[in-house]
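Dropping the structure in here first, questions after.
Complex shown without one protein chain; remaining protein chains in place.
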Amino acid sequence: MKTKTSILEPLSAVDNLNLYTQMVRMRRIEERAEQLFRENRTVGRVYTGRGQEAISVGAAYALNPDDGLAPLYREMGAHLVRGVTPREIFCQYMGRKNSATQGRDSGLHIGDPHRHLVSMISSLTASLPVAVGMGLSYQIRGQQRVAMTFLGDGATSTGSAHEGLNFAATRKIPVVFVCSNNQWSLSTPSHQQHGLARLAGRGTGYGMASVQVDGNDVRAVYYAAAEAVVRARHGKGPTFIEAVTMRMAGHSVTDPAVYIPKTMTQQWQEKDPLHCFQTQLCAEGLLTAEKIEQIELEIREEIDDAVRFAEESPLMPTDELTTGVFAEFHGSTNAKN
Amino acid sequence: MKTKTSILEPLSAVDNLNLYTQMVRMRRIEERAEQLFRENRTVGRVYTGRGQEAISVGAAYALNPDDGLAPLYREMGAHLVRGVTPREIFCQYMGRKNSATQGRDSGLHIGDPHRHLVSMISSLTASLPVAVGMGLSYQIRGQQRVAMTFLGDGATSTGSAHEGLNFAATRKIPVVFVCSNNQWSLSTPSHQQHGLARLAGRGTGYGMASVQVDGNDVRAVYYAAAEAVVRARHGKGPTFIEAVTMRMAGHSVTDPAVYIPKTMTQQWQEKDPLHCFQTQLCAEGLLTAEKIEQIELEIREEIDDAVRFAEESPLMPTDELTTGVFAEFHGSTNAKN
Amino acid sequence: MRKISYREAIRETLWEAMEADERVFTLGQDIEYGGVYGITRGFYDRFGPNRVINTTLAETAITGAAMGAALEGLRPIAEIQFADFITPAMDQIVNMIGKYHYRTHIPVPLVIRTPAGAIVTAHGSTGPLHSQSPEAWFAHAPGLKIVVPSNAFDAKGLLFTAIDDPNPVLFFEQKRLYNDKMDVPGGRYGIPFGQLRVARTGLDLTVVTYGSMVPVVLNAVQQIAAHGIETEVLDLRTLVPLDRQGIIKSVQKTGKVLIVHEANRTCGFGAEVAALISEYAFEYLDAPIRRLTPPDIPVPSARHLAEAYLPNVNDVIQAIQQLNRY
Partner (left out) sequence: MRKISYREAIRETLWEAMEADERVFTLGQDIEYGGVYGITRGFYDRFGPNRVINTTLAETAITGAAMGAALEGLRPIAEIQFADFITPAMDQIVNMIGKYHYRTHIPVPLVIRTPAGAIVTAHGSTGPLHSQSPEAWFAHAPGLKIVVPSNAFDAKGLLFTAIDDPNPVLFFEQKRLYNDKMDVPGGRYGIPFGQLRVARTGLDLTVVTYGSMVPVVLNAVQQIAAHGIETEVLDLRTLVPLDRQGIIKSVQKTGKVLIVHEANRTCGFGAEVAALISEYAFEYLDAPIRRLTPPDIPVPSARHLAEAYLPNVNDVIQAIQQLNRY
């Protein structure tokens, strides 16, 4: 899949198909991961971004491959756009070698320096100030690069999110903050996390550009992100994007989410970002039933291959248990003692 | 000094004189404390609120005696309004018994449960969420009480301030946040702490009432605080007050503040809150040269007495060094083992 | 007597404390619907929104607010969703809450409950950020009492005491014991802090342990008793205050010590216990003081790694046998 040539032009037909395909990949990979969890074949719980595919894919699509990226646990799409392969992903889910953490950590905690990808930790939002530091490093060296990081509505309450957001705003550090407001943080509704009518107002409170966007509309998300990326790249500082959506599953695969009113989920079901985008693309003549089938087929094969590959990949040997706490260091020059 | 009868009425002549007197007391007490520091007679450094007397006094004057109060190190005026006596204050400065921390801690770290006064710690802004908790306790019990806490422009950057502000905004907890924007945090100018044109915008970013006020105008501060207190008392939630002022001294008594442009200090000198208020009160016929003299004299005597009292107060005996880490506990009822 | 689980014992104690004393309330993330381990299930319906308070995702706000409410006369019980997430509140807990009474002589009666330690299931462990045992940090911070109950009976009695205590108490619930059942009396009882429990008596050697490792150790010493090794097992119950005399007394009797805990080795609480014994029971020691702990690495997720990481019954048996042979 080739990435977009210029962020300043409207999305082409190819872009639209790319976006669609990545969203389908995200949905199908996560469905398979859930299934593997139920079969006791994963390491760790599985958390999905079901219903939030448009945010994850659309926002990341606005980045260059050398931009910094610090996603959270529901941002499968951002990983896919950055080029993380299903093989790596399933090795990671299944705790195998050939993955980022090889069973030492689990889930989407994938880091890769070559992809400028930060491995999140569960502690929210420890990776947000890290993304700000990536942006700072670009600013220091005068590089026209940008960092993007994601946070949930609940995560906006943490001190670490604040410290990162405020530091970025103060120095106009090139960062794009994508806040997936999916109405819930675990069992807690958004109105118990903040006192704002629109969470986008939080960004304004830091003096940074701030925008609310329909998080179920991948193109709206993309254009908002593209604008933010251009702004950051040109030294105009960070942006806070509130992408409004809904968490269409439990907090994790084991959570039946009894606390969410059924009607709420039903209403949002009609706004399913994948379905909506599919309908639009068909109406626009960019997608056909045939093409849809073909995409699904290719993805299924890709996933089958990845799961097989993961299953054939070795576990980390137990005798490596205590290795790698530190990076190896071969000593300073001119050591005196 | 009697406190205000109704917060809903305009400030009376007596109120005006009260405010003036407290501001003079604050200025003179801090001057004496600085002098004692230079004579090596204090424990710890001395930090003053020089130039910020209107904020400290004006804001606290809007509270009832049973409202919660969590001041920081420049809020001498708030302590005086709450009834903390110069004797206690100088015992505290000089590390003696008859004070809040008796030499275990120093400076304005004065706590008193009977006065609903929280003892700050140096770590910024650890006492802010504590003030929110006081407000929470009033809310829980349906009491019409309010908590007030102070923070500097620099302190708005901390994670703890954020967590407290946001929690208060979310639950409409009755708290008044008074932000003394004195343009500097230690050597760091305000524009290196936030990216806002007006720091009051921060409060808006939490969805709470937010107002900017001239921090050198004690009556303006009072009315803003009074409005906020009434709002909080009636369940309408917290307020963020940005009181704009200038730190008219070094960060502490040992800091020559070479980093502050001389012209800046000179310009603000003309807005000295004490001098301005004095001039206004004289013009309004509420104050005369004679009365000014008399107030100064009484305060001088009060301070002389307090310093003498402190000097005669014992130090904490060294054999008490390790006592009091824990409050005594006489055991649960029905202990089984 | 009824058999109830460790989880149920904690739940029941909270419930009874809230029934008995209007000042007691609880706050934390997601506790309205019952919390991730179900400790407060049903509380919201019974006690309502003013005593069961869903907070924002903000550990400093939770602990700071608890302190403010405590200063104004309430008895807050704060929940930190996982012990791993106590770090964002570190400043508030060690500097504000822990030092307050020493600085001011004003009591801060509050309890911070948090589920600690690893669970290992078919999906591996709870991983590097939902499995930690950080209690030793707080022992190195004056002014905080530290409780780590090893069974349902103790959990109940120690939690009652924690709620009564006028000081801040950190209450580290052991996730892997949540479902362990035992006889627990109904009604209120307190277990005093600073008194260890001799979980088994023996003359050959002493195992000092606490929390999640107590059942592991008891299982091991029971097996090993068949080989004629009689092990005394000390369950510390509270790390601060620590029952120094109780430890010394046992070592004076047995002369050999094994320390077992789930927390990382270096500067874990076992180091303090070893230091204490090597200073105050030196003359009675017949063998080196051994520590059996996980290595100094994060808790790995994959099952085989997590199992290699955690001390298990065989590890304990081996360590005891070695020590016995010494």
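Labels for the chains are A, B and C, by order of writing; each one numbers its residues from 1.
In this section, contacts are C-beta pairs under 8 Å (C-beta built on N, C-alpha and C of every residue); 3 or more make two chains touch, one makes a residue touch a chain.
Nothing here was measured: the structure is a model prediction, and the numbers come from that model.
Among the chains on display, the ones the left-out chain touches in the entire complex are A, B, C.
Within the set C:20, C:122, C:203 or C:275, the residue that contacts the chain not displayed is C:275. Residue A:127 is the one among A:127, A:157, A:181 or A:239 that touches the chain not shown. On the side of subunit B, the interface with the absent chain consists of residues 37, 40, 42-45, 95, 101-106, 121-124, 154-155, 157-160, 185-188, 192-194, 258-259, 315-316, 318, 321-322, 325, using the contact rule stated above.
Interface residues of subunit A with the unshown chain, by the touch rule above, are 68, 70, 100-101, 104-105, 109, 111-113, 116, 118-119, 121, 123, 126-141, 147, 159-160, 162-164, 166-167, 170-171, 324-329, 331-337.
One chain is missing from the display, and on subunit C it is touched by residues 84-85, 87-88, 90-91, 94-95, 99, 102-103, 128-129, 134, 136-137, 139-143, 240, 242, 263-264, 266-272, 274-275, 277-280, 282-283, 285, 287-291, 296-298.
Convention: only the chains that are shown with their structure count from here on.
A separation of 44 Å divides the Cα centre of subunit A from that of subunit B. Counting partner chains per residue, subunit B shows two or more touched chains at residues 159-160, 162-163, 166-167, 170-171. Among all residues of subunit C, those that touch two or more other chains are 56, 58, 60-61, 88.
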